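Not every chain of the complex is shown here; the ones you see sit where they belong.
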Amino acid sequence: MSSSSDIIRVTVWGENLHEQRHEAVQKIYPTGMHTVIAEGIRENLGARAEVRTATLDQPEHGLTEEVLAETDVLTWWGHMGHSQVDDAVVKRVYDRVLAGMGLIVLHSGHWSKIFVRLMGTSCTLRWRESGDREVVWNVSPGHPITEGIGEAFVIPEQETYSEYFDIPPPQELIFLSTYSGGEVFRSGITYTRGLGRIFYFSPGHETHPVYYQPEVRRVIANAVAWANRPGRPHYTSTTCIQSPTGWFLPKE
Amino acid sequence: MSSSSDIIRVTVWGENLHEQRHEAVQKIYPTGMHTVIAEGIRENLGARAEVRTATLDQPEHGLTEEVLAETDVLTWWGHMGHSQVDDAVVKRVYDRVLAGMGLIVLHSGHWSKIFVRLMGTSCTLRWRESGDREVVWNVSPGHPITEGIGEAFVIPEQETYSEYFDIPPPQELIFLSTYSGGEVFRSGITYTRGLGRIFYFSPGHETHPVYYQPEVRRVIANAVAWANRPGRPHYTSTTCIQSPTGWFLPKE
Amino acid sequence: MSSSSDIIRVTVWGENLHEQRHEAVQKIYPTGMHTVIAEGIRENLGARAEVRTATLDQPEHGLTEEVLAETDVLTWWGHMGHSQVDDAVVKRVYDRVLAGMGLIVLHSGHWSKIFVRLMGTSCTLRWRESGDREVVWNVSPGHPITEGIGEAFVIPEQETYSEYFDIPPPQELIFLSTYSGGEVFRSGITYTRGLGRIFYFSPGHETHPVYYQPEVRRVIANAVAWANRPGRPHYTSTTCIQSPTGWFLPKE
């Protein structure tokens, strides 16, 4: 069994463009959203996690082979820079997820190349920037991702994300969000792809201080711990395997 | 409601390479596997379906915009020619599935570009050509795809396909296959992508007369009927939609 | 394949107590909710369905062995009389669902003996009678149950049903409802139990004319057609079956 000394190696990826370009965003996230997201994970997981960050402007977007090889769980926030993410890096992250790396996709990351590729759908949705109140409802109260989260929590102001959200039916539906305008969104959902676990979580618009909110930080940290699979097999199914009769039998 | 006069427009796509190049295959399928698959659908659906075929060697592989616009359900058999399928045609089929076209992927089609793209995983598996007996077990006896199919049926000789099959957890598990050598395979599985319904069915190696077997033909025909969604909305979610407060309210 | 002459035999079960006792309900449903629900099914399915009704006050609640044997799909509306339903009748309906009868459970039927027994959970929820506006969101636009239903429709006044709804994770999530107060509810969900298909649909409080609304009637009729499995095997798994080696092989 995994020992209690296991450390989760987390890489928090942030596009870090809005924070550089929009004064309103800069005021809320002066050192970038990625640093605040990383801080929330450290705050909740403490010594159980080693957290680093990476951003779009770094060489290979900070997601080199070396970095990914040392990453158990990757979190992803992107928006205006989706198309600037290099296809080779997307393929690298994709391969690593299939090989067992956890992936936490946040907010506008729903339309990132990596999420769309893993889902096999358009991942489009309805949206509105009107400062609606969002209520996040916990519909999986026994799930590790909702540990410490009550029946519902409120985000005072958020971008509205609404159905129809063009995703494959989630494997697990964890959170549902409603908005003042009457909309609904499947805001916390899980998938498996290969050996990797994926959690999408929609709260987090850049013009609201969502990543400072304790419940949001707790959910992301819970998801990191859930997506970490230290005991996963160390192989990838990169090709089909010709298998002689009885290959699986014990050797005598 | 859909009237009983609704006709399902089916296109049976076949790579049609083995049939041209390997004498053993030619003997079993002298006019190509696609014609036998088409025949099986006609036999079971009768006047409910209009079935045409398309092959790799045709312009645009026979899957032009016009053909796809007139196709309610597409069946896909490919193997040695996967890499020859043009990416633009794959994208066209992909878009059409998301817009509601049904897709039935057969046997070695598990590794086709279109299936891999829709799944978001490697779709690799274990395999062996040893003429094992395959037993196909019905684990969804109330499902439309198993209508007329008993608890299990036997394919006397087949290529062995075995776990681990690197696919997303199926939405519905319809059939499980066992092989003489002790292997198991999730051989009949469903998915939804966008508005489209997908069924993967593994029986059908080219060196065995599998597509002449009544149970196999019945399953494929059942799947065609199940994947046909005549009442689907006529839109595709090709982009995110900015939606003003109350857009969904009745106009007064 | 099932021929187009197949008729769906539907029994609409109504508790018919509120309609007898509360003047406000009587005004809306003078002949009982069951007759209006039945009318909505006939309106949508026409000659495809034969619809009868049954009520709590009838001998064996109108659900004799004979009636159930001739019922392909049963719809269920109950509320204040849940505890008056005889356990033997509940067991009879349960057995028949496992043997392939479709079951459509409406509104307060969530807490009926039959639904609780089939689910294996408490089926409790939060509620409020405050005349909130309900918006029903279609999150399975390619599903037969949503045929003819757009992205969302509005029920002007409804009882509020809210999460946490203590149900097993639905096999298919079809509708989500939001309420003016900010609540959310998984309002259209499917399950399989044995050979039977089950659809729960929450709209329908007795003090609002919900079963006259065209979208609600269409959904119920769609669900009846979806739950009807004319080609299901004619057996029930009432016991474990000792099975000799090779029992499934073709007889020679």
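Labels A, B and C are assigned to the chains in the order they are written; within every chain, residues are numbered from 1.
Basically, a residue touches a chain if its C-beta (ideal position, glycine included) is under 8 Å from a C-beta of that chain, and two chains touch if they have at least 3 such contacts.
Quantities reported herein were computed from a predicted structural model and do not represent experimental measurements.
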{"item": "Complete-assembly copy number [criterion: all chains share one sequence; 3 shown]", "value": "4"}
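Simple rule for what comes next: only the chains that are shown with their structure count from here on.
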{"item": "Third chains touching both subunit C and subunit B", "value": "A"}
{"item": "Between subunit A and its twin subunit C, rotation from the CA superposition, multiple of 5 degrees", "value": "180"}
{"item": "Between subunit A and subunit C, centroid-to-centroid distance (C-alpha), Å", "value": "37"}
{"item": "Residues of subunit B touching at least two other chains", "value": "171, 192, 194, 248"}
{"item": "Touch list for subunit B against partner subunit C, complex", "value": "1-2, 4, 44-46, 48, 100, 135, 140-142, 144, 147-148, 150-152, 154, 171-172, 192, 194-197, 221-222, 225, 229, 231-233, 248-250"}
{"item": "Subunit C residues touching subunit A - in the complex, by the definition given at the top", "value": "133, 135, 137-141, 151-152, 163-165, 169, 172-173, 176-178, 180, 182-184, 186"}
{"item": "In the complex, subunit B residues that touch subunit A", "value": "98, 111, 117-122, 124-128, 130, 132, 160, 162, 164, 166, 168-169, 171, 181-183, 191-194, 236-246, 248"}
